[in-house]
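Below, a portion of the complex is reproduced, with chain positions unchanged.
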Amino acid sequence: IGEIRRYLRDNNPIRVSRSLRDIAYKAMQCKERLMNANQREPTIEEMAKEMDMPKEEIVMALESVVEPVSLYEPVYS
Amino acid sequence: MKPLNEMKVQFSSRSVNESFARVAVAAFIAQLDPTLDELADVKTAVSEAVTNSIVHGYKNDIGVIYIDVKIYENGRITVAIRDRGCGIEDVRKAMEPMFTTSPGGERAGLGFTVMQSFMDKLRVRSRSGYGTTVIMEKTLSQRQDS
């Protein structure tokens, strides 16, 4: 069983796309928390401190949950 | 005035690079500690300009898109996005809301309007046959350390 598990793990490594979505999800939760606590939009540095992660990494993760803005989609949702 | 910090990035005009361009610009200006809303504004403006270079500037060709981001004192940034594509014949007309040379899209003709409203300033320089440069400026709120 250990061998099968290892096989599955080795053949199913975590892909960046999934990890970015996970971080983005946590970032959105963190944003809500900070909004409630401070009654204002958090800055990226405040988020970075709270999530213990570089600002730039959070920026990159947040991009993964943004729908690509295409010419034929309404920009205001 | 000399910028405090600067970054330049260039990439081929493939649509897969649009989101890369957004992240590159946003990750660079993250050092100013903007709010998420401010980051989103800049990213949206960058998207519109980059999409224009891909779709209108280079049409179906693959060319190179150049972005230059400068950070000045007091949270002021400029973002210049340049292509060597077909250029714009009448810039003033192109910038009018709803003007488009490729109609059919849902929000066709609003790219420049979006850039203008999400950034503080917008300048467009273009020469037919030589390409287009869009220069946008915004002052990001500096956080009051209290």
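In order of appearance the chains are A and B, and numbering begins at 1 in each one.
Here is the rule we go by: contacts are C-beta pairs under 8 Å (C-beta built on N, C-alpha and C of every residue); 3 or more make two chains touch, one makes a residue touch a chain.
Everything numeric in this text was worked out from a predicted model, so none of it was measured.
What you see is one copy per chain type; the file as a whole holds them as A x1, B x2.
The rule we apply is simple: only the chains that are shown with their structure count from here on.
One inter-chain figure worth recording: chain A and chain B are separated by 24 Å, centre to centre, where each centre is the mean of the chain's CA atoms.
Residues 15, 18-19, 22-23, 26-27, 30-31, 33-37, 39, 43-44, 47-48, 51, 55, 102, 104-108, 110, 114, 143 of chain B touch chain A in their complex. Residues of chain A that touch chain B in their complex: 31, 41-45, 47, 55-56, 59-60, 62-63, 66, 68-75.
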